[in-house]
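The other protein chains are all here in position, but one chain of the complex has been omitted.
Chain nomenclature is as follows: A, B and C, assigned in order of appearance, with residue numbering initiated at 1 for each chain independently.
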Amino acid sequence: MTNSWTDIRNTDLVVIMGGNAAEAHPCGFKWVTEAKANRGAKLIVVDPRYTRSASVADYYAPIRQGSDIAFLLGVIKYCIDNDKVQWDYVNAFTNAAYLVKEGFTYQDGLFTGYDAEKREYDRATWDYQIGEDGYVLMDETLQDPRCVWNLLKEHIAIYTPEMVERICGTPKDKFLKVAEMISECSTPTKTMTSMYALGWTQHSKGSQNIRSMAMLQLILGNIGVRGGGMNALRGHSNIQGLTDIGLMSNLIPGYLNIPTEREVDYATYIGSRGFKPLRPNQVSYWQNYPKFFISFMKAMWGSAATPQNEFAYHYLPKLDLPAYDVLRAFEMMDQGQMHGYFCQGFNPLLSFPDRGKITRSLSKLKYLVVMDPLETETARFWENHGEFNDVDSASIQTEVYQLPTSCFAEDEGALVNSGRWLQWHWPAQNLPGEAKHDTWIMAQIHLRLKKLYQEEGGKFADPILNLHWPYADPGEPTADEIARELNGYAVETLRDPNDPTKVLVEAGQQVPGFAALRDDGSTAAGCWIYSGCYNQNGNNMARRDNSDPDATGAYLNWAFSWPANRRILYNRASADLDGKAWDPERKLIEWDGEKWAGYDVPDIPPTSNPREVGPFIMNPEGQSRLFSRGMMRDGPFPAHYEPFESPVVNVVAPAIRGNPVARVFESDRESFGDADEFPYAATSYRLTEHFHYWTKHVWVNAVLQPEFFVEISEALAEEKGIEKGGWCRVWNKRGSVHAKAVVTKRIQTLMCDGKPVHIVGIPLHWGFTGAAKNGMGPNSLTPFVGDANIETPEFKAFLVNIEPSNGPATA
Amino acid sequence: MTINVNPPVAADTTMQMGPQDYIRRSASSVPAPARQLEPVAKLIDVSKCIGCKACQSACLEWNDLREEVGVNTGVYDNPHDLTPNTFTLMRFTEWVNPETDNLEWLIRKDGCMHCADPGCLKACPAPGAIVQYSNGVVDFVKENCIGCGYCVKGCPFDIPRISKVDNRSYKCTLCSDRIAVGQGPACAKACPTKAIVFGTKEEMKAHAAERIEDLKSRGYSNAGLYDPPGVGGTHVMYVLHHADKPSIYAGLPDDPRISPLVEAWKGVTKYAGLALMGFAAAAGFVHMAVSGRNRVTVEDDEEARRLAERAPGAAPLDPSKEPSA
Amino acid sequence: MTDGTMHGHNRPAPHVTKADIDRGDRLHVGREVIVDRYTKWARLNHWVTAISLILLALSGLALFHPSLFWLTNLFGGGQMTRMLHPWFGVVLFFSFAGLFIRFFRLNLPAREDAQWAARIGDVLKGNEEKLPEVGKYNAGQKFVFWAMSVLIMILIASGLGIWEEYFTQYLTIEQLRIAVLVHSIAAVAIICVWIIHVYAAFWVQGTLSAMTRGTVSGGWAWRHHRKWLRALAAYGKRDDRPDEPKS
Partner (left out) sequence: MNMEISRRSFLKGAGAGVAVTTIGAFGFGEAEAAFVEGLRPYKLAGTTETRNTCPYCSVACGVVIYSKGDIEQGTAEAIHLEGDVDHPTNRGTLCPKGSALLDFIKADTRLMKPKVRRAGSNTFEEISWDEALDGIVRHMKDDRDANFIERNMDGVPVNRWTTTGFLAASATTNETAFLTYKAVRSAGMVAFDNQARV
C-alpha cells in the first residue's frame, strides 16, 4: 500500500478491481464504508463475479478475467480524450515530457527488441534521450512526438469503448459509466483509491495490470495524496515483512539485490548501482545504496566483514539466473536437480499450480522439512487419501520431517501490515505439547550445521562459521534482540562528519534511523528500511497511542511505519509546486517557506525547495514514470495480452499467445489446453469464511463454509444439466476435481469478441486435513505459468471443461 | 511515552442486570421493577452488510456453541437454518430489482428480534423459562425450560429451536451476559463494517435515520427502518434498502404479529376452558343438591324378580325364598 | 294380563331381540336378582383408560394454565411432565380402542334414543317412568361414548403433531398453531364429558358396582335399562343356583 487502511476513509471514490476487499479483507473494507459515511464516497467494483464487495457497491461492472489492462488503458484513453487529466500534477510529477529514444516502437503486440528464442526483450531502446549534461531531454510543451505523453496516447489509441467491450465483455454503457465516474477524480479536490490484490497479480502480466492503474492514478493526480494511492491489500499477515526482509532468491533485506555472477566483485556490483540523478537537484535516494548494503553485511557477518574482504562480498551467493523462484524450484525438483526442501508455514501442495507436478516433484526429493503449527497436506503428500491424494506411498522415497511450531498466540515480535505498519505483539499462552518457536528451530538448525562444519569441515564453511550470532542465549535468540539487529546499531562510535568532537551514537547503541547508516563498516543494520523501528526511544513498534489529530487517519504514534514512520508514501506529491496542498481539506504536508511539515513524516528532505526537488525520491528522475524505461521485462507501457489459456484469441495481436516474455517452462507447454477442448474461463479465489488452507482446521470456519464447490451461471448450469447443490466434475489436461455446484445469478455469461464466454469460479480452501469436508482445489487445474516480472503463477485465468457427475469416489 | 502492553478492556465485570429488572416472566408475574433500564437495541444495517458471517463466528465463540460441520447445498447459507447451536444466521437472497433490472444480493442476519411484545413469552407455560428485562432483552432461562416447544409456535419470526440433546429451547440472548457488564453483543462487536451496531434504542433510531438519508441519496427511495409495530416494536431492528417489501429479504415478515391462533389459545381458550370445566363440576353438585340421587326402589327389584322368574328357563321357585307379602 | 297392567301404568313392552345383549351379560336369580353387566376384562380395560385419561388431564392441565403448573410436581417436574404426557396419550389411545371395540355395537343409535333425549328434563328429575325403555345404554351414555371416541381421535391426531421430540418437524408452524389450539379445545371438551360421565355414574345409585364388581342389581337394570333386562330374561344365559352369584 502507498497509503494505509485507515487513510481510505479520506477518499471520494473506491475502485475495487483485481481484488475483493469485502470478502478477503472485511475489517479493512470497513474503511470503505467509513468513506461512504464520512465523504459520501462511491464504490465501484469491476470483477468477473458479482462479489460480496459488489453487493455493497454503488456501481458494478462485469469483466472477463485477464483483460484488465485493456479495460484500464481504455479508461486512460477516456480521460485523455475528455481532458480529464490533472495537468499540473502530470506536468510537475510525471515523466510525461521526457523524450524517448528513437527506435523504440510497439507493433503487432510487441515492443522493440523481442527475441522469440529467449522469450526476452533487448531493452536498449526503452529509455530516455540523454543530453550532454547527462540529464534527460524533455519537451514541457508536450508537442514533441517522441515525448512520453504522445507515445502513450499513440499506444492506447486502440482501446476504444468498443474495443474494451470486445475484449473484456464489459457492456459499453457500463464501461463508460465507470470511466466517467473515475474521470471525475482528475480534479485536485477529488481523489480515488485503488484497492487490488491477487486478482491483478496472479496473471502472466500481473505487474502490468498494476502499472496500468498506477499510470491512471498519476494522470488523475492521486498518488501521494490522502484518500488516494495504489493499495495492494496483500494476503498474509506478514507477507509485507517477509518481502521487506528479502526472503526471496534475488533479494537482500530492504529491496537490495543479491549479486549476479556477472558482478564479479564488490566494485562491479556497486558500480552498476550509481543511481545518478537524471535531473538537477533530485534526491535519487538509492545513491545511499552502499550504506545500506554494507550495514547489512555487518549485521550478517560482524567482524568477519572487513574492508579487506569487501565486507564479505563473496560470502553471498551469486545468481546465474534472474531468480530461483518457487516455480523454478519445483521445476528443478521435477528435473531431479533439487534434493532437499524446507517449508516454513507453507503448504505448496495446495498453493502452487499444477498439483500433479507438485506431487511428482516432492516425490523426487531426498528430504523435506515442514515447520508448521498445523497439519498440512504438504507434510502428508506421500499419504494416500483416495481421490483427495491419490499416491502410492511405497514408491515415494522422500524422508519427511514435520516440526511443530508456535502460532501467533505464543509468539512475540512484529508483523508488517499492508500499510507498512510494524506492529509488535505479545505471547498470551505457553507452547502446546512439544511445539517450539520458529526462532528456536532456525537457531538450532544453524548452530547444529555450524557444529558439523566445525567438526568435519566441508565446502566453503566461512559464511556459516562466521555468521554474526550476538544473542544472550545462542540457542534461542529473543525477538527483542533480533528487532534491535533489524533496526541497526553503531559498530563503532559515530561522530558528526562536520564536527568530529560531536558524538552522534556511541558504539553498541541503536541508530536513530537509516540516515545514520554508513558505508565504512561503522554501522550494522539488518534491514535499513526498518531503521528507526527500535532506536534510542525503545521499541517503537510497540507504541499504542491511537490519537489522531484532525482525524487524518495517520496515527503517527501507533506502532511504526517504514520508512521513517512515514504513513503515506510520496506524500510530497500531496502539495502543488508551491508546496500548498492540492486540496486544502485534505492537507497532508505543506511547505511553510523553510521546511515541510504537517500530519505525516515528509517523504523528501524537510528543507528541500518544492520547485526544485521532485516527490519520487527513489527514482533518479525525482518524478514518476508513465513510461517505465527498461524496469520491466515486458514493456515500458502495459499492453493487452490474453492469458495463456484464453477462451478468445488476442484481438490486438492474434499471433501472440499469452504474455510473450512470461515465465513458461518448455516441459509444461503440452499441459496447456485450448478453447475448443476446454471452452470455459475458470478463475480461482478465496471466500470470506476461510483463510487459505488454515481455517479448514478451525471447526467454526468449517461450519460456516463446509465443503468444496464451484460457482457457475444459471445459463451454463442449464446448458450442462448441472443442478444447484448437485455434484459436477471440472477438468482440463492437468487434472480433474469433483465439486458441489453453486448455481448463481452472480455469475453472468459475457460476450467477448462476439462469442459467449461462460465463467467457472473455483474457491481454494479445501484439502484432506482439518475439520472441513475433504475436497480439492483450483491448483489441480491451474497452469504452471508465471508473471514476466515476478513469476506469480497465473491462478486467475485458465480453461476448464465441466459436466454433471457423481460425488468423489472416496468422500 | 509509555508502552502499554495490556491496557484493561472491560474494567468492571460485575453483573449489573438481573431478575430485579424483569418486566415479564413467562407463566408467572413479576413485581414492577424499582428502576427502568435504558431500552437498548441492536441495529442491523442490511445495506452495509457484506455477509461475511463474522457475527455467526463471534456468536458461536462467545456462547461456546458447537455446531456440526454440514455440507454445501448450492448456496452460501451455512448452517442451512437456525439450530439450537446457531443463534444467528446470514440468509442470502439473489434478487433482481424489477425497476433497475440489476442484481441485488440481499444478505440478512437472521435471529431473535427481541420483540417488545414477545410471542414466545406469551406462549410459554413454564414459569420463568422466558423473561423480559426492562431494557428490552428477551432471554431464555434454560434451567426453567421444559422443552414443550410452545415458544416456537408463539414466535412470529420462527426463531426458537428445541435441542434434541437436552430438550430445551435456545435462541439469541442478545448476549445478556455481556450487556449485564455494559458491553454490546458479540456479533455487534465483531461486525467488520459496523452493519451491526448496538446501543440505546434512541441512539440506534437516530443512527438509522442517518443511514436511511444516505441510502435515499444513493437512489434507494424506499429505504427505511424495520421496527414492526405489530409486536410492539423490536429491540433488534433492520435498516432495509427496500423497506416497502421486507419479505424479499429471505422472508422477513411484512407485518409480524403474534398469530391470532396463539392469541386464541393463550387467551380465550385458557380462561373459557377453565370456566367451562369448573361449571360442569359445579353443575353436578347443584343438581345433586336439588334432585338428590337417583335411587332404585323396592318395586324395581320386585319387577326385576318377576320378569326374571317368568322368563323362559326359570328354575322352580324355592318357597323359602318367597318374599313375605 | 301383561306386565304393563300388572305394573299399574300402560306401556307396551318393546320388542326385544338377542341383539340387545352383550356376550357376558347374564342374569343371576338368587335371594336377589343380580345382573352381570361388565366382564373382568372390560372392567380392566375401562380402568386403564380411566387412569390414563386422568393422568393426561392432570399433566395436560399443568401445561394448559400457569395456575396449574404446580401439577407438574406429580410427574417429577416440567421436563418429565412434558415428556410423559404424550406417552399417556398413546396408552389412552390403544386402551380406548379396546373399549370402543367392546362397546360400540350397543352404542349405535336406537329408535328410543331420540325420545329419551327429548325427555332430558325428566332424566335429570329422575322421572324414569316418563322415559322410554332403553337397552344396555341410554342416549346419555351413548353421547359420552361417542364424544369420547371423537375427541380422543382429535386429541391423538393433534397431539402427535405437536409432539416436540418426534413429529413437529413435519408440520409448518402455522399447522402447529392450529394443532395446539385444537388440542387444547378438545382437551377442555373431553374433560367436561368426563365430568358428566363420572357424575352420572355417581348420581345414579348402583351404577358404580357395574365397573367395580361388574354387576348391577336387577332393580337397577329394571329401572334404567329395562329393555336390556327384558332381552336378557328372554334370551340371556342365566344362572339360578341359589348360592350368591360370583362377580
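The definition used in the following text is that a residue touches a chain if its C-beta (ideal position, glycine included) is under 8 Å from a C-beta of that chain, and two chains touch if they have at least 3 such contacts.
What you see is a predicted model, and the numbers here were worked out from it, not measured in a lab.
Though it is not drawn, the left-out chain touches A, B in the full complex. Of the listed residues B:Asn72, B:Thr86 or B:Asn135, the one in contact with the hidden chain in the full complex is B:Asn135. The chain not shown here is touched by just one of A:Glu383, A:Asp520 or A:Asp753, and that residue is A:Glu383.
Within chain B, the residues in touch with the undisplayed chain are 1-2, 4-10, 12-20, 35-38, 40, 45, 48, 52-54, 56-58, 60-62, 128, 131, 135, 139, 141, 143, 176-184, 186, 188-195, 197-200, 203-204, 207, 211.
Methods note: only the chains that are shown with their structure count from here on.
The two chains most heavily joined by C-beta contacts are B-C. Separation between the centroids of chain A and chain C, computed from CA atoms only, is 87 Å.
If you average the Cα atoms of chain A and of chain B, the two centres end up 51 Å apart. Between chain B and chain C the centroid-to-centroid distance comes to 40 Å (mean Cα coordinates, whole Å). The touching residues of chain A, counted against chain B in their complex, run 22-23, 26-27, 29-30, 33, 36-37, 40, 50, 52-56, 58, 60, 426, 538-539, 542-545, 557, 688-689, 699-709, 723-726, 740-746, 771-773.
The part of chain B that touches chain A in the complex is made up of residues 1, 3-7, 47-54, 56-57, 60-61, 66-76, 78-79, 94, 96, 102-105, 107, 192-195, 214, 217-218.
On the side of chain C, the complex with chain B involves touching residues 3, 6-7, 27, 29, 31-33, 62-66, 69, 72, 77-79, 81-83, 124-126, 128, 162, 164-165, 168, 173-174, 176-178, 180-181, 184-185, 187-188, 191-192, 195-196, 199, 203-206, 217-223, 229-230, 233-234, 238, 240, 242.
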